[in-house]
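One structure is given here, and the rest of the page talks about it.
Note that this complex is displayed minus one protein chain, with the remaining chains in position.
The block that comes next holds subunit A.
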Amino acid sequence: MNTTWSRFNILSVVVGFSFLYLPILILIIFSFNASKLVTVWGGFSTKWYVSLFSNQGIMDAAWVTIRVALLSASIATVLGTLAALALNRYTRFNGRMLFSGMVYAPLVMPEVITGLSLLLLFVAIGFDRGFWTVTLAHVTLTMCFVAVVVQSRLVTYDRSLDEAAMDLGATPVGTFFQVTLPVILPAVVSGWMLAFTLSLDDLVIASFTSGPGATTLPMKIYSQVRLGVTPEINAVSTIMIAFIATGVVIASIITKRQEVQRKRDERMAMAQP
């Protein structure tokens, strides 16, 4: 493998990463700005973080967002996993192509359309908009992502594991909880995390389906920004970035550790007669 870095390579890496992370970096830096003016540096301060926690509006929105994300991600994970299992198992039913296509359709559906159609549905059936409508809308949005993640794991799942479990006397339900689910659990967990982050930062669908008392954090930030960007918004955004980044880093460390452990175990096994 060629490991030397040409100037061109260095340049493209620097440009690429600046493009991705410079805006975020500026946001983080200005969240520690002592000045009230967003674009003028007035020295280092953490006062916006302090005032953030006494801003009841933002704190309420954050709490709504977290509850919506936890609940919708959990429901979406159950539904998405079931959908993935069904599509993986029953490979020979009429209209399978149609069904799998329909599961993936929300992935490419413009969010505005999803939001609008959900709004029309809730209005039509007379469902009062609020916490539950946002949660249900987020389930609709994120379920297909979970289904995709779990299904890609199931492609390499050895069906004879299930057969072996049943052969040894486990009922279909017992087989699922004792064998299938534990084996695909990492995929289910990463599906959940994906659903959680998607719900956390959704603005469009939440705007359509939310009602009084159920303002989510992205909605709150957006409405505040329209009145002018304050360092407080920078601070809350920085916390959100830290939150998501920590989750992603932990998830990838867990995956990496498992991989390393597995490789070491395999080497150990090979060394034995």
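The criterion applied here is as follows: contacts are C-beta pairs under 8 Å (C-beta built on N, C-alpha and C of every residue); 3 or more make two chains touch, one makes a residue touch a chain; residues count from 1.
We adopt the following convention: contacts and distances are computed from a predicted model.
**Q** So one subunit is absent here. Using its UniProt record, which name fits best from "Protein-methionine-sulfoxide reductase catalytic subunit MsrP", "Tryptophan synthase alpha chain", "Spermidine/putrescine import ATP-binding protein PotA" or "Ni/Fe-hydrogenase 1 B-type cytochrome subunit"?
**A** Going by UniProt, the chain not displayed is called "Spermidine/putrescine import ATP-binding protein PotA".
**Q** Kindly state which of the options A:I28, A:M109, A:A170 or A:V189 is in contact with the chain not pictured.
**A** Of the candidates A:I28, A:M109, A:A170 or A:V189, A:A170 is in touch with the missing chain.
**Q** Any idea which of A:V148, A:V183 or A:A251 touches the chain not displayed?
**A** The missing chain is touched by A:V183.
**Q** Residues on subunit A that touch the omitted chain in the whole complex?
**A** Counting over the whole complex, subunit A touches the hidden chain at residues 158, 160-161, 163-171, 174, 178-179, 182-183, 262, 265-266, 268-270, 272.
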